[in-house]
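Sharing a structure here in structure tokens format.
Note that one protein chain is taken out, while the other chains of the complex remain in position.
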Amino acid sequence: MSAVETSMPVPQVPETLEGWSLLHQMFRIRWHGVRNLSAAARNDVAQEASSLLESMNAGENGSTATVNMLGHKADLMLIHFRRTFEDLSRAELAIAGTRLHDHLEVATSYVSVVELGMYEMTAKLYQQPTLRALDRDSPEFRRIIGEEMTRQRDRVISRLYPEVPRHRHVCFYPMNKRRGERKNWYAAPFEARAAMMREHGVIGRLYSGQVVQIISGSIGYDDWEWGVDLFADDALVFKKLIYEMRFDQASAEYAEFGPFYVGLQFAPHALDRLLAGEPPAL
Amino acid sequence: MSAVETSMPVPQVPETLEGWSLLHQMFRIRWHGVRNLSAAARNDVAQEASSLLESMNAGENGSTATVNMLGHKADLMLIHFRRTFEDLSRAELAIAGTRLHDHLEVATSYVSVVELGMYEMTAKLYQQPTLRALDRDSPEFRRIIGEEMTRQRDRVISRLYPEVPRHRHVCFYPMNKRRGERKNWYAAPFEARAAMMREHGVIGRLYSGQVVQIISGSIGYDDWEWGVDLFADDALVFKKLIYEMRFDQASAEYAEFGPFYVGLQFAPHALDRLLAGEPPAL
Amino acid sequence: MSAVETSMPVPQVPETLEGWSLLHQMFRIRWHGVRNLSAAARNDVAQEASSLLESMNAGENGSTATVNMLGHKADLMLIHFRRTFEDLSRAELAIAGTRLHDHLEVATSYVSVVELGMYEMTAKLYQQPTLRALDRDSPEFRRIIGEEMTRQRDRVISRLYPEVPRHRHVCFYPMNKRRGERKNWYAAPFEARAAMMREHGVIGRLYSGQVVQIISGSIGYDDWEWGVDLFADDALVFKKLIYEMRFDQASAEYAEFGPFYVGLQFAPHALDRLLAGEPPAL
Amino acid sequence: MSAVETSMPVPQVPETLEGWSLLHQMFRIRWHGVRNLSAAARNDVAQEASSLLESMNAGENGSTATVNMLGHKADLMLIHFRRTFEDLSRAELAIAGTRLHDHLEVATSYVSVVELGMYEMTAKLYQQPTLRALDRDSPEFRRIIGEEMTRQRDRVISRLYPEVPRHRHVCFYPMNKRRGERKNWYAAPFEARAAMMREHGVIGRLYSGQVVQIISGSIGYDDWEWGVDLFADDALVFKKLIYEMRFDQASAEYAEFGPFYVGLQFAPHALDRLLAGEPPAL
Partner (left out) sequence: MSAVETSMPVPQVPETLEGWSLLHQMFRIRWHGVRNLSAAARNDVAQEASSLLESMNAGENGSTATVNMLGHKADLMLIHFRRTFEDLSRAELAIAGTRLHDHLEVATSYVSVVELGMYEMTAKLYQQPTLRALDRDSPEFRRIIGEEMTRQRDRVISRLYPEVPRHRHVCFYPMNKRRGERKNWYAAPFEARAAMMREHGVIGRLYSGQVVQIISGSIGYDDWEWGVDLFADDALVFKKLIYEMRFDQASAEYAEFGPFYVGLQFAPHALDRLLAGEPPAL
């Protein structure tokens, strides 16, 4: 075994800001049951659910995206954007209360919170003489960082509480930073991590205008550390962007990817089209 | 293959004290069945289960926490705190005997025992001249450690048998210490492990007042080595605490995390609200 | 931990061209239900599905292969070749709308896009003086690459939109390039990767005439990075080809293989034979 | 890749003796069905199964332990001790033939054979001049070892065919010896393995009187290499013993642990109490 070097704690002030609470719900549709409904009954089922879903698009209080998924993993994905976990629970229970829910099989889900990494800002802060003079785990150090975070929060508030991007294609996947025996993100120094995230961001910006990305953190909430939602008009962009990123150091050496989900976003009122067996329009 | 060096046994006296036996039970609710009950029948189902759950909060004999979970992994989590495994079995069988149980699908569970790590006390003991003069696997050495453990037990008895923290948000996850081919917690010297746990504790204390943590050991009882329950008013605290801890050496290099579960604690008498499709209050 | 060396981004222009969108659907047949149908009813079920499947073979708009699978993983595999993800959704929903679907259990699926790796062309481009003089992440560099890609696309269009090879045996499996802690494809230089892919291709060509291969990319769409479909008259060829390739460096050191599926392709109109319990002919 | 050094075979005469054939069966109870039985019908179901289980405790022909398990993995575990695999099949089929079986869901099982490791005896044998003069793969060498094994068998026959220990708590888990790329039990020399097993045994003996252990081998029979059954009056002993052992070299560097199961042993005639929803007594 390699020698274990221990040191006094160097607290790692979380360098993130948080916004919407997110619940991704994925369902399979039980087609046999749906097909056996009369057209009128099917319409009622669709109507009730559509109304609920439309009422969930409530601006500042949050909204819900509806996506028709490809493949066996799910037929329907709902992404709930809410203010609190209590509101997520309320949304989940409301969906469970519809007649549509009798025709759904719960496939999987993901709980997370929209997150902005503030690596660059934090890196600059750490250079300030006031902070350099302080112990990183002193209350004073943490208070100064906290105040600056509050200021930054106002600046980026619209990115913490974004509207659902109305693009046709949606891609969702969870991921981790590797904690391997040799390659360990959490054992890398802050400066190296910040540089790798900067490189990662440069590639992302090459695709700006083609894809909208929402990152959410799920440490403490779900089985991976982050969730990534991508929205684009052209589904090929997902493949090209993620492939290209796979070569940057942060991804190549430190990223672990969970399952990938892909589908087509649609308007809640088009749910009846889906139940009738046709791709519903956005 | 690296050379295999063998040595005579250096027994590792367990440096822990134990309290409540714990059983986490996670259930999915079969909403279709619940929704098809008449309001009166649903009320009866809720009443019977609520009464049982309230009767389970019996002070010194233990108690049971009720949590409304987010996502597909579970809708309802019960955490039974009991004196013995026989009492856990009695609780599990009592729940299985309710009419509510017909509307539940058993999702998963976790068996463990509340545990306090006594690294610091043990480290001090090991420095005592009397003990240093003894073989670590001599009966005398083990007797002295055992007596001191008994004394310490009285001192920390309230932390071994804590009351359920009545905070709104609950996070549960199991974890291991890594036994990798290069990074192996169980091959690290006692002193190095004690130092790492000290660092880990320092970060935890930065969050004191914001979060209550209950650690339970499950070696010999379940598939991971420890279970962690966190209770907090603000769910963001789970994310910030666990993220920050992920950078201390004990976590960064040696922790392996299982699935994460998160939900909202509620009062047993509010179970009828949950069955009616609304988030129940604490 | 090994030192983390960071560098400014060297964007990796995706060196691929894309064609058909693919959806593999795998179903188990519920034989009990099929056997309990009257011969006439069974015929109706087969007829409806056969007609749909035959109508899906629509030349430039795509086609659908039907395969009778061996073993418990699936009894029936459909491979949909389509122009867009929306068309894949349409195909999936149409299948879900048949009476046959009541007798199917969805086993698994795979979403991907036919892909041609353009390593050799890209390698040559990179040698051109114009490009060598440019920054790899400059807009100019990316524009030149893009234009050449468009030219190449015309040249290889029939390989991007191939007809379904009408060979009796079909083998499908997904795969990744390894991102291990020591062997990491995505950390290998472009030139080394290009050389390994060249070697890989040489072995493939030893089997030309015996097997037809269709590679599809699924980064961003499904849980592995690529899907591989092989078509051959003699099923032994799959074993010999894949075994021999397992020794080239790209496979030996960098390939990770998912589950393997094997079956016998048949003509859609022979579906009634399958439902009657006999291997259907191509 | 590290150089591959090959050598002529050095056969590894198995250094074990075998006794009872074991089948662990784990079942979940379908409580809904049990609860809907009339008291009389439930009694009949319990009576039939109790009689069968009691008849299975047949001394020299073997016996069957009955255990009430904690948590979702199983409600009921049966451990069949038998002379042959045919007798295990007979027991399994007899259980499947009870009315109780209609209320059981088969959760998992484990097939193994009680085994005593004879490392120390073998180590001594290997030192004998007669054997040292022989090739380890010569028929003569194997004959001498075989004869000594037969002699030892008589000496330890009661440990090969033990009675079921009648302690209240039962812990079962399967395990492997690691065959990692760096830490590989099967590439370690016999002497090093013998020394590690000796150390392992020393710790075990510190708990003698508190716990009874039955080791069974399952190479060739089930998915792990060994099964371990522990029996104790105090369930805490499982945790303390396994925790302490985790630090010996054989466990720390070479053990891989499967799922852990824990429960309370009870007398077969108390099965009616379990079905009535109360912990049954031993």
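Should a chain be cited, it is by its letter among A, B, C and D, assigned in written order, with residues numbered from 1 in that chain.
One rule holds in what follows: a residue touches a chain if its C-beta (ideal position, glycine included) is under 8 Å from a C-beta of that chain, and two chains touch if they have at least 3 such contacts.
Just so it is clear, the structure is predicted and the values come from calculations on it, not from any experiment.
Student: Touching the left-out chain: which of D:W20, D:Y110 or D:Y243?
Tutor: Looking across D:W20, D:Y110 or D:Y243, the contact with the absent chain belongs to D:Y110.
Student: So one chain is hidden, and I want to know which residue out of C:E48, C:E148, C:E181 or C:D223 touches that hidden chain in the complete assembly.
Tutor: Of the listed residues, the one touching the omitted chain is C:E181.
Student: With the full complex in mind, choose from D:A41, D:A96, D:I157 or D:A281 the residue touching the hidden chain.
Tutor: D:A96
Student: On chain C, what residues meet the omitted chain?
Tutor: Missing-chain contacts on chain C: residues 28-29, 31-32, 35, 68, 70-73, 169, 171, 173, 180-184, 187-189, 192-193, 195-196, 199, 202-203, 206, 230, 235-236, 238-244, 246-249, 251-253, 255, 259-260, 262-264, 274, 277-279.
Student: To test your reading of the contact rule: which positions on chain D touch the chain that is missing from view?
Tutor: 1-2, 4, 6-14, 16, 18, 21, 23, 25-26, 84-86, 88-90, 92-94, 96-97, 101-102, 106-111, 113, 137, 142, 179, 181-182, 184, 186-187, 217-223
What we mean here is this: only the chains that are shown with their structure count from here on.
Student: As a test of understanding: of all chains, whose mean C-alpha position lies farthest from that of chain B?
Tutor: When every chain centre is compared against chain B, the largest gap points to C.
Student: Which whole number of Å gives the spacing of the CA centres of chain B and chain D?
Tutor: 28
Student: Centroid from C-alpha atoms only, then distance chain C to chain D, rounded to Å. What do you get?
Tutor: 46
Student: Can you list every residue of chain B that touches 2 or more other chains, as numbers and ranges?
Tutor: 181-182, 184, 187
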